[in-house]
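Of the protein chains in this complex, one is absent; all others appear in place.
We just call them A, B and C in the order they show up, numbering each chain from 1.
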Amino acid sequence: MLNFLEEWSFFGGSILLIFIGLYGVLSRKNMIKILISLGLMDTGVNLLLVALGYVEAANAPIINSVNPSNAAAFVDPIPQALVLTSIVIGTAVLALGLALVMKIYDKYSTLNISEIRGLKW
Amino acid sequence: MPLISSFLILIMLAAAAAALAFDDLLSSIIAAGLVSLTAAVLFYFLKAPDVAMTEAAIGAGLTTAIFVLALFKTERGKSE
Amino acid sequence: MVNLTLIIALPLLMAFTMPIFKMLNSKLPKFIALLTTAFNLIVLSSNFTEIMAAPLILELGGWQAPFAINLYVGPLALVAAFLINGSAFILSIYNLSQDYQFDDKFYLLFLMITAGASGMVMTGDLFNLFVFIEITSIAAYSLTTFAGGSSYEASFKYLIIGGVGSVFLLLGIGFTYSAVGSLNLAEIAASAGLINPLLLQITALLFLIGIGIEAELFPLNFWVPDIYTEAPTAVSGIMSGAVSAAGIYALARIFFTLFPAQQFFNYLLVIGVITLIMGELIAYQQENIKRMLAYSSLAQMGLIVTVISLGTEAAVKAGLFQLINHSILKVLLFISAGVLISAAGSKKIKDLAGLGTKKPTAAFGFTIAAMGILGVPFLNGFISKFMIISSSLNADQFLITFLILAAALIEIAYYLKVVQKLYFEDLEIEVKNTAVITVPVILLTLLIIGLGVYPQLIAEPLEKAAAEILNNSRYIMTVLGGI
């Protein structure tokens, strides 16, 4: 029962985080908040990927003095490697987005997209 | 352990909702940083220490710093 | 024969070295970009006969094919890579007469958008596809802002939709990996039949969202007009000629390989038709020439997706031919429109009146490309239009045929409007000095007429490419080998 709770709270939590982010991207009007929401979506999907590779009662995929051989059970290393990549890519996108926000703010002196021609939707 | 992680997930979701709900951008950014930080702990629980380190260093640390910098270059910089 | 990995590795090396080149000489970066794309074309040509005989698998890092990342270059990927690097080459020639503010950064981003698109068509791994899509789109976000003005807003819009799309793509990749336990396209395709049908539908939707953004499909394409209008000409050209082609390729590869069921193609068909009709209708109303070209480009993407998702061999062949023509014609349209715009100092169609005599090369280029798109005989567009109509009739899709014809009529109306303005009206304006585009116009005109008069030139690659994409078991066999 407890395992069930743990597993599904990871899946459910990360999916919910993605949708909180999506809702934020769609509903917020402040450009910085939209980027924050995008960051939340990134975190959510990263968490979900790692959770999909989780194996119950397994070890972190490192062979060291604690787990001296690969006979022990390990969690799946591939999603972890993917998530490493995805975190860095997400940060790169957010940083570029913030630079754009700063430039747009210079021009319009506002962060509100409904006051910016070309960003209204 | 399961209870701790479920509890952390609840905190994370609450922080995420708060990040959207706050009117003050700085609070929003800090709440989003908290989401990343709890996510880093959760990664550790999921036996992903590498990812946890990356999320803590890049996701929670640098990203938050970049957001705060951008905030002070835009709205905060003007009002003060 | 030169190793095809260099198509991605060399632009990367050059991009990383670009700041150093600039320190040596500020004129060097643009020539480096030109030379690199030329080198890529040579590499592709040197592999031509071999790939036509049998698809090539390139193992990266020396790991056996399905278990790590591998590149798969079959006839279709080769055709797409030719299109991408060819467009980049032509646009690099155009770039020689341009001056950008941060030239090293412009050319390194330009090289990377090319390498990213090439990677998108060559990769055989889902996550690698995601990485290349990100490379392409980040380069596109940054390149757009070289135009200044309102390009920052356009870029921000694209960044947000691109970011959301990449999250969904990643989600799809995660679901697939969780169900199959592999990221290799061939391995997933081999076990796609064992995936729960509901999960398969959900992942198909997620992939459609993720890749549909690059392939400019409705309703994920509202960023397209802004980007194409605001970006520098060379960037609009590469987005239209190369990135969208790569998007279509990736979409076709994923859907034909992973989801070869009729119902998925029906969805694609509907989306394609909506994109086509909406694109043409909105393009007709535009007063801004670049916006018009953007919507026209959108509509063409819709047309190509519609035709390809009919799923017969003739239709796929027609769609691929249209894709090739679209890349050639849109590159020409964008560079000549760019010259016309800078000559008139305005993006409005009505301000271009009379430029036919004042800027003869650009006006000629625009006209011949417009004629090509409209399907005038002896130009390449005629052949592909004819193939599209006949293949859709053969597939008994009368409604689709009718809609395609109706769209073509709208297209004729708005392109002729521009041509008429160029030649048959006159406006007393001072014409500004512009870039010289004689070489690209001549090259592209030769291609347009060459393909129109002698389409057998690319008959063999097209035949092989269509056969290849429709036969996913052969793809699986080639990659998995004897395993």
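Rule of thumb we're sticking to: contacts are C-beta pairs under 8 Å (C-beta built on N, C-alpha and C of every residue); 3 or more make two chains touch, one makes a residue touch a chain.
As a working rule, contacts and distances are computed from a predicted model.
K.L.:
Quick one: find the hidden chain's UniProt protein name among "Alkylation response protein AidB-like acyl-CoA dehydrogenase", "Multicomponent Na+:H+ antiporter subunit F", "Membrane bound protein complex subunit mbxF" or "MrpA C-terminal/MbhD domain-containing protein".
P.N.:
Options "Alkylation response protein AidB-like acyl-CoA dehydrogenase", "Multicomponent Na+:H+ antiporter subunit F", "Membrane bound protein complex subunit mbxF" or "MrpA C-terminal/MbhD domain-containing protein" narrow down to "Membrane bound protein complex subunit mbxF" for the missing chain.
K.L.:
Taking the complete complex into account, tell me which visible chains touch the one left out.
P.N.:
Checking the complete complex, the chain left out touches A, B, C.
K.L.:
Would you indicate which residue among B:8, B:39 or B:66 is in contact with the undisplayed chain?
P.N.:
B:66
K.L.:
Consider the whole complex, including the chain that is not shown, and state which of C:73, C:121, C:138 or C:185 touches that chain.
P.N.:
C:138
K.L.:
Footprint of the hidden chain on chain B, which residues?
P.N.:
48-54, 57-58, 61-62, 65-66, 69-70, 72-73
K.L.:
By the contact definition given up top, give the residues of chain C that touch the hidden chain.
P.N.:
Here the touching residues of chain C are 3, 5, 9, 12-13, 15-17, 19-20, 23, 58-64, 67-69, 101-102, 105-106, 108-109, 112, 119, 127-128, 131-132, 134-135, 138-139, 141-142, 145-146, 152, 155, 171, 175, 177-184, 187, 191, 194-196, 198-199, 202, 205-206.
K.L.:
May I ask you to list the residues on chain A that touch the chain which is not drawn?
P.N.:
7-8, 11-12, 15, 19, 22-23, 26-27, 29, 52-55, 60-65, 67-71, 73-78, 80-82, 84-85, 87-89, 91-93, 95-96, 98-100, 102-103
Keep this in mind: only the chains that are shown with their structure count from here on.
K.L.:
Rounded to a whole Å, what is the gap between the Cα centroids of chain A and chain B?
P.N.:
A distance of 10 Å separates the two centres.
K.L.:
Express in whole angstrom the distance between the two chain centres, defined as the mean CA positions of chain A and chain C.
P.N.:
29
K.L.:
How big is the gap, in whole Å, between where the Cα atoms of chain B centre and where those of chain C centre?
P.N.:
Computed from C-alpha means, the inter-chain centre distance equals 38 Å.
K.L.:
So which bits of chain C are touching at least two other chains?
P.N.:
Not one residue in chain C touches at least two other chains.
K.L.:
Name the residues of chain A that each touch 2 or more other chains.
P.N.:
Residue numbers touching two or more other chains: 21, 90, 101.
K.L.:
What does chain A use to touch chain B in their complex?
P.N.:
Counting only chain A, the residues touching chain B are 2-3, 5-6, 9-10, 12-13, 16-17, 20-21, 23-24, 27-28, 30, 32-33, 35-37, 39-40, 43, 46-47, 50-51, 54, 58-62, 75, 80, 83-84, 87-88, 90-91, 94-95, 98-99, 101-102, 105, 109, 111.
K.L.:
Going by the contact rule at the top, pick out the chain A residues touching chain C in the complex.
P.N.:
Spelled out, the residues of chain A in touch with chain C are 18, 21-22, 25, 31, 34, 38, 41-42, 44-45, 48-49, 52-53, 78-79, 82, 85-86, 89-90, 92-93, 96-97, 100-101, 103-104, 107, 116-119, 121.
K.L.:
Under the touch definition given earlier, write down the residues of chain C that touch chain A in their complex.
P.N.:
127, 131, 134, 138, 141-142, 145, 150, 152-157, 159-160, 162-164, 166-167, 170-171, 173-174, 177-178, 183, 222, 226
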